[in-house]
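All protein chains of the complex are present and in place, except for one that has been dropped.
In this document, chain identifiers A, B and C correspond to the written order of the chains, with residue numbering beginning at 1 in each.
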Amino acid sequence: MNELLKVNDVTVWRGDNLLLDDVHFALNAGQVLQVRGANGSGKTTLLRIVCGVGFADEGSVQWRGESIERNRHQLNNELLYLGHKPGIKGALNPIENLRIFCALSGLEASTKTDDLIKNALANLSLSDKAELPCRFLSAGQQRRVALARLLLQHAYLWVLDEPLTSLDKAGLAWVENQISQHVSNGGAVLLTTHAPLQVKGVTVNTLEL
Amino acid sequence: MRCIFQREWSVAMRNPGQWVNPLLFFIVVVTLFPLGVGPSPQTLSTIAPGVLWVSALLAVLLSLGALFDADYSDGTLEQLALSGQSLPVIVLAKVLVHWLLSGMPLLLMSPVLGLLLNLPSQAIPVLMVSLLLGTLSLSLIGAIGAALTVGLNQAGVLLSLLVLPLSVPVLIFGSSAVAAAAGDFAASGQLLALLALLILALSLAPLMASLALRNGVSGGT
Amino acid sequence: MTELANFFHMGGYAWYVWPSMAITFVVLLANVWFSKRQFKSVLRETATRSKALAQKHAQRRSNKTTEQSS
Partner (left out) sequence: MFKWIHRFGSAPFVYRLAGALSPWVGMACLILLCAGIYIGLVVAPSDYEQGESYRIIYVHVPAAILSMFVYVVMAIASAIFLIWRLKLADVVAQASAPIGASFTFLALVTGSLWGKPMWGTWWIWDGRLTSELLLLFLYFGYMALRAAIEQPQSAARAAAVLAVVGVINIPIIHYSVEWWSTLHQPATISKMGESSMHPSMKRPLFMMIFGFQLLYAYVLLIRMRTGILQREARTSWVAQLPEVARD
């Protein structure tokens, strides 16, 4: 099978110092790639460039063999990006927030989608908070609302920027289980995390920055 | 598109301060002019069209700042940019909600303020129609400015510097339409010009704003 | 002598013609001068920057230039 994601010679300068120096890797279906590095070593920048949110000074990113500047639409349909910021509106409650993400990925708002959302939240033991505006939730709970998107959106490539921050042990186990399920049925995951990751049944290759 | 509309609508409903303040600002600014210029009805009625239009322009400008900044800070803006949906359509939905909450209230308030400034009553309908077309164009042009300055710290000043020159044609045709109506002249020419400006803004602004947004989002780490 | 005098007199408009000429000359000259000055200072700054960069990134492939990839 051809390479899903190919990043070649991505270089990013910040003024005169080199943040990313000729970063080069490929990611195929059924693989997990963990990007490791100290704080400020450009992990987030690299992930944002892969998603097409950030721009690189040199180098290119290919999705299914074509540069992402040309097939941005296809990439966006098959990508799920969880960044540092939760991407959740504080004024709205979890259900409303997740309805937006479902609509953005093509699931029209309907009772069926609402049920999907409800049991996704239940799966993350958030069902009692479903009606509460998100600004009243703790950082960990907001992170769980964002993680609920992993169940709802059928994206091919997961790009997760430190998904485990402010999660408790149960949350950690949940994420690892989701990743192994996603990878086993042909998905790919690119993530950065400080906590060591044990994903059952999958080899986690790492990229040092 | 519909869901973005609903989302924006419910977010705006949740914190009313965001769109009530520009409306109050509009009322206060209009009432300042008689105090400054003097209460004589004659002078007031000549400057009324200009005063109403300039204050409407400033009120719309005031409420533009929050169009994208809130989404930028809580991360939803980059999710919108990354969604499968086309960004210009999303921008259009956001601008429509912003217009409904800033342009329309101005429109509804304008007859009262027109009387305050002793605007001849036959000019009121033209005033409302011109504001209807004009404020939508201003919201669209302003959206480009807001997209260009998303994420910058004191973006308010820069936003007005960028948007004001671009909104001069709308101001000219808008206030002269009302002035013509006040003097019992036909104002259809100016209103058609406003319509033409609106169509141009409708076709170009969402495209340009989404281009600027993609760039603004890439700036933030 | 009067020939020269009424030339400067400019038919009574001396106070308008000469200031506009003067302002134009000054502004255009300032543009040229500042550009040249900026070029020299950027040249010096680039010299120090490129030397510092040369040591710091000695191992980078030497013929890599930015415009080849864009």
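Heads up, the rule we're going with is that a contact is a pair of C-beta atoms (placed from the backbone, for glycine too) under 8 Å apart; a residue touches a chain by one contact, two chains touch by 3 or more.
What you are looking at is a predicted structure, and each value in this text was computed from that prediction instead of being measured.
Every shown chain touched by the omitted chain in the complete complex is listed here: A, B, C. Checked against the hidden chain, the listed residues B:54, B:70, B:164 or B:202 yield one contact partner: B:164.
Remark: the residues of subunit C touching the chain excluded from display are 7, 10-13, 16-17, 19-21, 23-24, 27-28, 30-32, 35-36, 38-39, 42-47, 49-51, 53-54, 62-67, 70.
Although one chain is not displayed, subunit A still touches it through residues 13, 16, 55, 57.
Against the chain not displayed here, subunit B makes contact via residues 144, 148-149, 152, 155, 158, 161-162, 164-166, 168-169, 172-173, 176, 193, 197, 200, 204, 208, 211-212, 215-216, 218-219.
Just so we're on the same page, only the chains that are shown with their structure count from here on.
Note on chain placement: the centre of subunit A and the centre of subunit C lie 49 Å apart, centres being C-alpha means.
Centroid to centroid, with C-alpha atoms defining each point, subunit B and subunit C lie 41 Å apart.
If each chain is reduced to the centroid of its CA atoms, subunit A and subunit B end up 37 Å from each other.
Residues 9, 16-18, 21, 57-60 of subunit A touch subunit C in their complex.
Listing the residues of subunit C that touch subunit A in their complex gives 49, 52-53, 56-57, 60, 64, 66, 69-70. The residues of subunit B lying in touch with subunit A in their complex are 3-4, 7, 10-11, 14-15, 73-76, 78-85, 217-218, 221.
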